[in-house]
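Shown here: the complex without one of its protein chains, the others still in place.
Think of it as A and B in the order they're written, each chain with its own count starting at 1.
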Amino acid sequence: MAQTKTKSRFIGWFAPIILLILWQLSIVTGIIRFRYFPSPVAVAQAFLRLANSGRFYGNLSHTVIVTLVAWIIATILGVLFGLLIGLSLPVWKGVMASVDVLRSLPIIALVPVGVIIFGFTLRLEIVIATYAALWPILVNTVSGVRQTRSELLDIGRIIRMSRVERVWKLILPSALPLILVGLRLGLGLSLVLAIVTEIVGTPNGIGYALINAEQALHPAQMFVYILVTGVIGYLLNGLFIFSARRILSAEKSAEKN
Amino acid sequence: MRKVARMTISRRDDGKGVAPLRGLVPLVILLAIWQLFGSTHSVFFPRPSLWWDAVVKIERSGTLWPSLVATSETFIEAIIVATLIGAVLGIAIGSVKWGDSAFNPVLDFLRNLPAAAVVPAAAIILGTNSKMALVIVVFSCIWPILLNTRAEIRRVSVVLSNVITNVGLRGFRKQSVIVGSVLPSVLLGVRVAAPLALIVTILAEFITNISGLGSLLVSAQQNFDSPEVYGLLVVAGLLALFVNIVVSLVEAPIVRRHGPSV
Partner (left out) sequence: MGERSRNDPVNGSLLGQGDSVFEVEDLTVSLQTGGVDRTILSSLSFTVANNEFLSVVGPSGTGKTTLLRAMAGLIPYSGSIKFRGSQLSGPAEGVALVFQDYVNSLLRWRTVGRNVSLGVEGKLPRDECDQRVTEALEVVGLSKFKDSYPWELSGGMQQRVQIARALAMNPQVLLFDEPFGSLDAMTRESLQDELLRVRAHYQTTCVFITHDIDEAVYLGDRLVLLAGSPATIKYQLDIPLSDERNQINTKESNEFLRLRREVHGEMRRVHGTNQDEV
């Protein structure tokens, strides 16, 4: 059992390494001949150079902070309005179609609108990233709340819980798994849209550094930034899943006391 | 008979269902207020009627339809290519015993790579053209299709391989049974992938300025022509709506025949 696990972990590392070696070989031997396609070694060298410069960390933290701030705002708004819409059938009937229209607008087409209103500012970045993250959180909260089983609602009434108690003890916990899914999707979108606004023109962050590297014809640096965005996405996602599990199990152990 | 008590019924529908159209009222009211009280000269919030004028103006200049066609072409080609490659890779990885452990880390990483970040790289390597846009869009929308197919293959493979051995299917027949059984999952993946593909298509045009809806948006924004920006936003929204409708139309009969997946 333990052996197969180590084995599969080994295989998991195997594939990327082989890919990297193939990549390096194909460039050294000239099989792939693109003008601006850097080799892994060049990318690694560029990374070491960047890692010693302060700007790199400034850009990195800028993007991460914007992503998180936007995500937190979206979480508060999304869960709040999600509850409002999900808990009341008349409200749901009265606004949900509008929500569906707004959330299916291609978010990228909203960026120019944002640029016109806010210019290339920090506010633009946060507003756009928040807008993108808001919809999955809101929609998942709405459906989580609305999917609360009628049995649970009946029990709440028979036990004669107050409305607040019903929301807090029955509806929110039963909607929690779906809300968490929305939060995870929202986090990813928040990061992507932060990077998009940086690429398009906000003069800060990973996206900005990336587009600078492109314009300065530094493909190796550009690849570093691409990999960094990948790593940020991967880590944020992993961190979220980790803490979501902690929340769920903390809830369980609190129950036990 | 006398009425004794009035109580609200707590039964709800199952939380799915389509929201009634009357929910559009707030949006319509918002637009109406905007139209009535918005200024003609506002740079930030031009009246909705001006949006329409702006779109008509673009249409007259002869750039609207070619741009829409260019965007749609990239989008449709990308969906087709992504579906084919995604399904084949998904079946391949899902059918091999060590497939998951070998490819999971790589797939996980690539899947989390924001398409926006990859666009500039693709532009510098492949050049700024519609081929490059195609590559980018395929790269970013292939994941839901691939992962769904892989999961489904994994789920059905045990049962299915027994059936196949029992019935004695071989070669082409065997392949077609496998493809048939994963089809609904592939389509579910396409359903998730389609809106994503449209966004990334516009994004690629947006960042690299190759012709399409995205580049129209950029030039409108750079000219501070806000009615045009709002008008194009609506056009993009309609395109997205159209894509959604087409996908559910294509999906419906197949899902009905196979039963809903997941």
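The working rule: a contact is a pair of C-beta atoms (placed from the backbone, for glycine too) under 8 Å apart; a residue touches a chain by one contact, two chains touch by 3 or more.
As the structure is a prediction and not an experimental result, all values here were calculated from the model.
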Contact partner of the left-out chain, one of A:I18, A:L48 or A:I159: A:I159
Interface with the unshown chain - residue positions in chain A: 149, 151-152, 154-155, 157-160, 165, 169-170, 173-174, 176, 248, 251-252, 255-256
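Convention: only the chains that are shown with their structure count from here on.
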In the complex with chain B, residue positions of chain A that touch it: 7-9, 11-16, 19, 34-37, 89, 92-102, 104-113, 115-117, 143-148, 150, 153-154, 157, 188, 191-192, 195-196, 199-200, 206-207, 210-211, 214, 217, 219, 222-223, 225-226, 229-230, 233-234, 237
Residues of chain B touching chain A in the complex: 10-16, 19-27, 43-44, 98, 101-106, 108-110, 112-121, 123-126, 195, 198-199, 202-203, 206-207, 213-214, 217-218, 220-221, 224, 226, 229-230, 232-233, 236-237, 239-241, 244
